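With one protein chain removed, the remaining protein chains of the complex are shown where they sit.
As written, the chain order gives the labels A, B and C, with residue 1 at the start of each chain.
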Amino acid sequence: MARMSYRDAIRETTAGELRRDESVYLIGEDVGRWGNLFGASAGLLEEFGPARICDSPISEAAMTGCAIGSALYGMRPIAEIMYIDFITIAMDQMINHGVKYHQLSNGQVRVPVVFRTQGGVGMRNSSQHSQSLENWFVNVPGLIVAMPSTPADLCGLLRSAVRSDNPVLLIEHKSLYFTRGEVPEDDYTIPFGVADIKRPGEDVTIIATSWMVLQALAAAKTLADEGISCEVIDPRTLWPLDKQALVDSVKRTKNCVVVTEAPAEGGWSGEAASVVHEQCFAELRKPVRRVCGMRTGIPYGTDLEKAVVPDAGWICDAVRELLA
Amino acid sequence: MARMSYRDAIRETTAGELRRDESVYLIGEDVGRWGNLFGASAGLLEEFGPARICDSPISEAAMTGCAIGSALYGMRPIAEIMYIDFITIAMDQMINHGVKYHQLSNGQVRVPVVFRTQGGVGMRNSSQHSQSLENWFVNVPGLIVAMPSTPADLCGLLRSAVRSDNPVLLIEHKSLYFTRGEVPEDDYTIPFGVADIKRPGEDVTIIATSWMVLQALAAAKTLADEGISCEVIDPRTLWPLDKQALVDSVKRTKNCVVVTEAPAEGGWSGEAASVVHEQCFAELRKPVRRVCGMRTGIPYGTDLEKAVVPDAGWICDAVRELLA
Amino acid sequence: MSDNEQLMELYQQLLVLRHFDEFCYDLKMKDLIMNGFHPYSGQEAVAVGVCSLLRGDDVVFSTHRPQGHSIAKGSNTRAVFCEMLGRRGGVSQGIGGPMQWIDKPHNFFCGSIVGSGLPIAAGVALAFKRQGLDSIAVCFFGDGASNTGAFHEGMNLAAIWDLPVLYICENNQYGEAMPVQEFVPVSRISQRASAYGLNGISVDGMDVEAVLNATTDAVAQLRAGNGPVFIEMITYRFRGHYGGDPEHTYRSREEIAVWRNRDPLLLARTRLLARGFSEETLDELESNVRAEMEEDMEWALEQPFPTVEQATDHVMIPLGQD
Partner (left out) sequence: MSDNEQLMELYQQLLVLRHFDEFCYDLKMKDLIMNGFHPYSGQEAVAVGVCSLLRGDDVVFSTHRPQGHSIAKGSNTRAVFCEMLGRRGGVSQGIGGPMQWIDKPHNFFCGSIVGSGLPIAAGVALAFKRQGLDSIAVCFFGDGASNTGAFHEGMNLAAIWDLPVLYICENNQYGEAMPVQEFVPVSRISQRASAYGLNGISVDGMDVEAVLNATTDAVAQLRAGNGPVFIEMITYRFRGHYGGDPEHTYRSREEIAVWRNRDPLLLARTRLLARGFSEETLDELESNVRAEMEEDMEWALEQPFPTVEQATDHVMIPLGQD
């Protein structure tokens, strides 16, 4: 076990995959010289050279298409979209092409591409750099969507992503980069579609993703002092979704809260809540509570950007109300 | 009242708005010479000239940005994205800019732009021309999302869209263009956020959107012969959503089915089902049933493309099971 | 200049593409091809000339108008007929349809989003370059596509990284109903190459030998590792944008007649006659090709449609096997 930051976990895992498999390469804006905005690829250019650590021009569509094309012919690209907000420029390449080629070829071609990006608040960069757009991709057949919340999950899921022949979108979170955690030292992978119980509990199931997992854990801690025992479940992949894990938990606790940073309407909270309602209807004491970001552009500034998305306080309130 | 096709309703309403207000103009690929792929703007170039009916180059991003920019300075553009699949190219302009300017200007600028596009199956054009991507936009603050299912709704909602100072995305459906219906002859508008009960009923509420409304109505007819009375509700706008109408209906019927052409996971069905569960938990006999498109790229061919999305048969089966 | 035998082979290929296309047109009129068919008649010299120089391991990316490129790249005409008809046995087993198929054995891809192939072709070329291969990627696209953001981003990427992509712009004078002069503000689309530090050239795309000559140099340059090449092929589509479009809204009969006088098949045939081939030989060749295409079509018309299970298979590689 080593204790490391989420950011370092990205770098170490990427480096490991680059060493393991010659066909892996990293492409993205300033992933080389700068080693990524957060240092998530610092030093890799020096170790692997510019043929494998490719600084891309400011051309998100081309970079994405390039990754897809090269994946068709033996390469295993990790394409980094600096902020998820910029993925809007790459959507055609991803959605109309990359994720459809396997089916269109009747299974003859594979597109082993990893799209890495990061979303959410935390850098005080306001509304064009802080969005939570993950649910768009959950509705798209052909794509795996992973959102690791800890350094250990990041390592295991990123390894799985690089080694998968399916296209994978792995969404990091800017507020997670400098969080730290224990990471096993072996070459483990985490399969897609397997949720993780981040904290076992008995009175209520809190389903949360990405940075919201940390908020949920903080809430669980506060609530424990009040005698409320929360189970915090992190699905880790939004698609495929480990429905069984969610359902098993809620059948036990009989109460459920879903937390997302994205606004409720049209977001992933509706999907998670529906799965729980569909399969735990008899057991649920009350309907699933959704705790979601405000329906607003993310404002600038430390306090404001955090004030418009859920925190432990919001979650505690929701749990208290639900159990009242 | 005049009986007309959905396609003609678009044309007549567009022409009416162009006549009413000089600042309205239409921009899109082949909206002029061709009068739109389906004839939805046939003859308008002749009446209004190329300054108001603008054939755009194959540049969805530029066309969208152009519409937004002109809307900032006194124009009221209707920007037509030929297929919703191509909106992937325009997403940055819409999502990062057009829908954010009002808030970023603290209410000082308005962006009265209408994005018209069409989705779904029906033209046998396979997976890059048949997608149902509406839920992406429901999760985006700052945008109204309308999906009219009848010629009369189209007229009223399109008028509201053109006259609104908020950005509106109006999604048509290729399988609706040649359906016909009665259209009032006066200059009526339909407010956003007001659902319509397309068929009143007592035993179950079917919430359906766009072309799925027709499938739901067909199912309701079949089920009526079996003694099952279905209420079919069309929210007409996905955001804002007329939650009250859905809730009132389900509180009466105590049963609910949600139908979308898009796949379930990450789609709008989760949102609708969540709203109903949250607010009708006590009244619901069973959990809300979702009837949604298969999780696949849309295959080519008349039979196949229709076989992968819900039809009356799927809906009947779901209702029967729910009421069993 | 090609020798007699070579020209004869090219002519045969031109005939294949033309008769294939015309049969498809009829199938479209009968609604047997259900939608998305875009005739290639008139542009055959481009596909035939370019693809005659390619190896099996070279990769072609095409557009919503792919049948000519696909066949010229080696796709089986029966399989392409089947795909057009949405039948099992099609290049994409009938699920992709007339503008979206992948023929992996022949390294052929196409798609119906205008301009989108340019970045992807650059990616294929990147793979070849990294792997030290001398295979190349060829990307066909239209005059209209040269206004897309993907064109610009893709071309720039290929240029700065010296990738072996052959960009072939088929300027057939229109993008749907949009005349190129009105939508592309340069007289030669090849001038756009200079924005990427490339030497663009424009070639008579009705003349298969001209296409061949220009492309021969380009392919040599690409295999030698000297970065992308941009060739504009000046051509014309004889039929509407899609089978049955309202052509009269944007072009005149006279204009079509002028271009039909420069029919690539006619040009090649005239040249073969001048080189001593007899009318009879050429007529016989044509009727043989036609008969063969008809036979392929008949065969295709007897193939079954895919089942829903088949059509929804392979959305993803099953988890655990991926």
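Everything below uses one rule, namely that a contact is a pair of C-beta atoms (placed from the backbone, for glycine too) under 8 Å apart; a residue touches a chain by one contact, two chains touch by 3 or more.
Quantities reported herein were computed from a predicted structural model and do not represent experimental measurements.
In the whole complex the chain that is left out makes contact with A, B, C.
For the options A:30, A:165 or A:317, the residue in contact with the chain missing from this view is A:30. Of A:5, A:70, A:127 or A:166, it is A:127 that touches the chain left out of the display.
Only one residue in the set C:147, C:171, C:215 or C:312 touches the chain that does not appear here, and it is C:147.
Of the candidate positions B:31, B:44, B:66 or B:217, contact with the unshown chain belongs to B:66. Residues touching the missing chain, restricted to chain A, are 29-30, 33-35, 55, 57-59, 61, 85-86, 89, 123-129, 294-297, 299-304, 307-308 (touch as defined at the top).
Residues of chain B in contact with the chain left out of this view: 25, 51, 56-57, 59-75, 77, 89, 92-93, 96-97, 101-110, 141-142, 144, 164-166, 191-193, 240. Residues 147-153, 156, 159-160, 182-186, 191-192, 194-198 of chain C touch the missing chain (whole complex, contact as defined above).
By definition in this document, only the chains that are shown with their structure count from here on.
The greatest centre-to-centre distance from chain A, using averaged C-alpha positions, is reached by C. Separating the CA-averaged centres of chain A and chain C is a span of 40 Å.
Chain A and chain B have centres, each the mean of its CA atoms, that are 30 Å apart.
Within chain C, the positions touching two or more other chains are listed as 95-96, 100, 111, 113, 149-150, 315. Residue positions of chain B with contacts to 2 or more other chains are 85-86, 89, 127-128, 295-297.
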